[in-house]
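The complex is shown incomplete by one protein chain, all other protein chains being positioned as in the whole.
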Amino acid sequence: MVAQETETMEAAEVSGRREAVHYIVRRFGIYLFTLWAAFTVAFFVFRMVPGDPMTILLGQLSRAEGQLDPEEAEVIIAHYREVFGLDEPLYKQYVFYLGNSIFRGLDFGPSFVAYPTPTRDLIVQRLPWTVGIFTTSVLLAWIAGTGLGAVMGWLHQRRLTGLAVAVSTLLQITPVYLVALGLIIYVGFALRWLPPGGPYAAHLQPTWNWEFISSLLRHAILPMLSVMLTLGAGFTLGMRALMISVLGEDYLTFAKAKGVLPLTILKDYALRNALIPQVTGLAIVLGATLNGIFIVEVLFQLPGLGTLFVQAMGLRDFNTMQGIVLFSIFAVLTLTLIVDLALPLLDPRIRKTV
Amino acid sequence: MSTLLKIRNLSAGLQGRRAITQVVSNVDLDVEAGEILGIVGESGCGKSTMAAAILRLLARPQALQSGSMQLTLEDGETYDLLQMPEKKLRQFRWRRLSYIPQGSMNSLNPVLRVRRQMTDTLVEHGLTKEEALGRAGEVLEQVNLEPRVLDSYPHELSGGMRQRVIIALAVSMRPALVVADELTTALDVVTQRQILQQMAAIRDELGTTFILITHDMGVVAQVADRMAVMYAGRIGEVGSVKDVFASPLHPYSQALIASIPQQSGQRVEGLSGEAPSPWNYPAGCRFHPRCPRVFEPCSEQAPALRPQGSGRWAACHLFEPQFEPQNVSDQ
Partner (left out) sequence: MLATKSKRLAFVAAMAALFALMACASPVSEPIVIEVTSTPEPMMPAEVELVFGDLPRDETFIVASQAPNNDVWDSFNHYQAATYNNASGYNQLTQEMPFLEWDGVIYPWLAQSWEYDGDGTELTLTITEGVNWNDGMPLTIEDWLFTLQYNADNADKGIAWASFLTDIEWRAEGSNQIVFTLPESNFRFHQNFIGHIAGAWRPVAKHVWEGQDATTFKNPDAIGSGPYRLVSANSDTRTVIWERRDEYWDPERLPAPKYQVWLKRPEADVAVFEWEEGAYDLGRIPFQLMTRMMSANAHIKPLVHQDPCPRGLIFNVMNEPLDDPLFRRALGLLMNRQAVANLANVPSYVTPVLWPNTGEIDERFYDAAAAEEFEVTTFDPEKAVQLLDEAGYALVDGVRLDKSGNPISLDAFYIDIGDPAWTVWSWLLAEQAEKVGIEVNPRLLDIPTFFAQGPNGEFDILFRWFCTRPSDPTAMYDGLHSKYAMPIGERSSGIPGRYRNPELDAIIDQIRTGDPASAATQELFRQAYRIWAEEQPYLSLFGENEGVAFNTQYWTGLEVGQPWVHWGAHFRQMMVWIVPAQ
C-alpha cells in the first residue's frame, strides 16, 4: 500500500516536470496571441472613433496660419496623409503597422502630437515619468496596503480596526482626481508646503545636482501621495478581506492548536496564503497605471504617458494612441505572465493544477 | 485506571451582542487515562464545540461560559485547563493534549511543505531542529508513512495520507490526550479502517488517551472503549461501548443503535423529526419532543446525569427515583 503510493508520487514528479514545461510553453503562446489580438482590436477601434486626424490638422492650420489658401491646405493635407499612411486601404495600413511594430523594433510610425519625433521615441521619453512616479507609487501603495490590510485582517475583531476600515473605504471610493485636486488646492496652494504641479521647477534643466533632484522629489510627493492614498486604501481593504477569509481556514485553527507562535501563524500560515491573490491584483493594477491614472498626470502636469495619451486623443494621433495602448497592453500582459509563471513559487498547488 | 480529565459543569456557546446562545450545557464527563472515549451525536449536537472547548480553542463568536476541566497527569500533577493563562496554554497544548480538527484534510497549510509544518510545531515546543526532524520521521513511521512525505506539499498527498500526517503531528509531542474530531469522515471505508487501527496501535504503544468525536456509531463500535452519547448540547448517556450497545438506557441511545443497519435485511428504524438548533433548544429534557417514551416531567425539568451502576450514567427522567418509571418494565 505504502509502496504503491510512493510510486504514484514518483510518477507524478516526472510528469509534473513535463507538465511545467508544457505549461510555460502554452502560457507563452497565449501571451503572444493575446498581445496580437489586443493590438488588432486597438488598431481598428481607434480608427472607428469619429474624427480624422487630417481634418483636425486642417482646423489647426486655419487657426495657426489664418487664411491659408484652400489649394495650399490640400497640398499640406496630402503630404501628411502620405506620411501617416492614411491613403492606403485599412487592411494595408494594418499589415504595414503590424510589420513595422514587430520587425522594426516597435516602430509605431511618426507621431502627430510631437511631429517629427517618432512615436517610439516619444513613448521612451515619457515612460520614465510614468514608471518613476506612478509605478513606484503603486508598488509603495501595494506594500503599505498589504501590510496594513494584513494587520487589520489579523486584528479584525478589535474595535479600532473598524475606524481604519471606514477611513480606507472612504479613501477608496473617493475618485483619485478629487484627492489630487484636494492636495493641489490645500497642500499646494493654501498651505504652500509642496509645489502644486509640474515635474520640477520650471527654470531647471535635468542635471544630477542637488537642486534638481530635490526639486524633482518635492514635485513628486503630491502626485505619488494621491495615487498611494486611493490605491493603497483599495489594497488595504482587499488584503484585509483576504486575510479574514484565510483566518477562517481549518489549517489556521490547526496551527493555533499546534501551539505555533502567533507571529509564525501570521507569517507562514495566514499571510502566505492571503498574499497569493493579492499579488495577482498587483500585476493587474500595475499594468493599468501605465495609462489608468492619466488624470493625475494631467492635473499635476507631469510629462508621462497619460498626458501624452490625452493629447494624442485630442488630435486623433492614431500612431501615438496605438503605441501607448499597445505598450500598456504589453505591460499588463507581461506582468500577468510573470505573475502567472511566478505564482507557482508562491503557491505549490498551481504547479499541479496547471 | 486513573481519571485523566475531569470535566465539570462545562457550558459554552455563541456570544451574541446581548446574549449567549448556549450550545453545550452543563457537561460532566470523566476521561480515563489510556482509554479511547467515543463521543457520538447527530450533527449540530455540540460535539465539536465541546472538543474545541476542551482544547480552549474556541474563537469568537464561540465562547466558554462556565465549568472546570481538571487534567491529572501521570506524575500526579493537576492542572485546571480553564484557569490556565494563554501563554502557558500554548506550551501545554500539544505537549499534554493535542487536537485533530474536523476537516483535517484541510488542516495542513497548502503552501508549506509537510516538513516545515511538522518541525515548526516541534521546535516551538522546545526541540532542536535536528531533534524535530528525527521525531517527525519517527512519528510518520508510526502511522506507516515514508519519511519522504516530509518533502511533499499537502496537495500531493492522498486524503488518507494527509489524515495520517495529522495524526502523526498530533502525537508527535507524546501528549497524554488527543481530541480527534471526526477523524475518519470523508475517508473511504478501507482507509477509515486503517486509520482507526493505527490510532488504536498508538494508544497501545504510547498509552495515549483519545477522545474520538464522531457521528458514526460504527466508528465508536470499532475502536472505542467507552462512549458518551450527546444530544442537543447535553450528555445523555455514558458507559462502556459493550454495555451501551447491548442495552442502551437512554431512549436516544436506543434510537441511535436501532438506526445502525444490521446484517440481516432488517428495516432500519429512524427517529422522526430533526435535532433542535441551539437557538431553540426545548425546555426540560431537550429530547422530549422526539422521545417515544415522553411523560409529564420531561417537558418541565431537565434530567441530571446520574450513575446507573457498573460505570454507566444516564440523564433521563425514566431513571429518576422521584418519578415512577412505571413503563420501564414494559420493555
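Here the chain labels run A and B in written order, and each chain numbers its own residues starting at 1.
Just so we're on the same page, a residue touches a chain if its C-beta (ideal position, glycine included) is under 8 Å from a C-beta of that chain, and two chains touch if they have at least 3 such contacts.
All values reported here derive from a predicted model rather than from experimental measurement.
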Out of all the chains shown, which come into contact with the hidden one?
-> A
Can you work out which residue in A:48, A:160, A:202 or A:263 touches the chain that's missing from view?
-> A:202
Touch with the omitted chain, as defined above, among A:83, A:143 or A:342 | A:83
Sort through A:179, A:237, A:308 or A:321 and give me the one touching the missing partner chain.
-> A:308
Which of A:73, A:241 or A:261 touches the missing chain? It is A:73
Interface residues of chain A toward the undisplayed chain are 50-52, 55-80, 83, 112-117, 124-129, 131-132, 136, 181, 184-185, 188-189, 196-206, 213-214, 216-217, 220, 298-299, 301, 303, 307-308, 311, 314-316
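As a working rule, only the chains that are shown with their structure count from here on.
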For the pair chain A and chain B, the C-alpha centroid-to-centroid distance in angstrom is 53
Write out the stretch or stretches of chain A touching chain B in their complex.
-> 1-2, 5-6, 9, 12, 157, 249-251, 253-261, 264, 268-269, 272-273, 276, 346-349, 352
Spell out the residues on chain B that touch chain A in their complex, using ranges where they run on.
-> 55, 57, 59-60, 90-91, 93-95, 98-99, 101-104, 106-112, 116, 120-121, 124-125, 144-146, 148, 152-153, 155-156, 158, 161, 166, 169
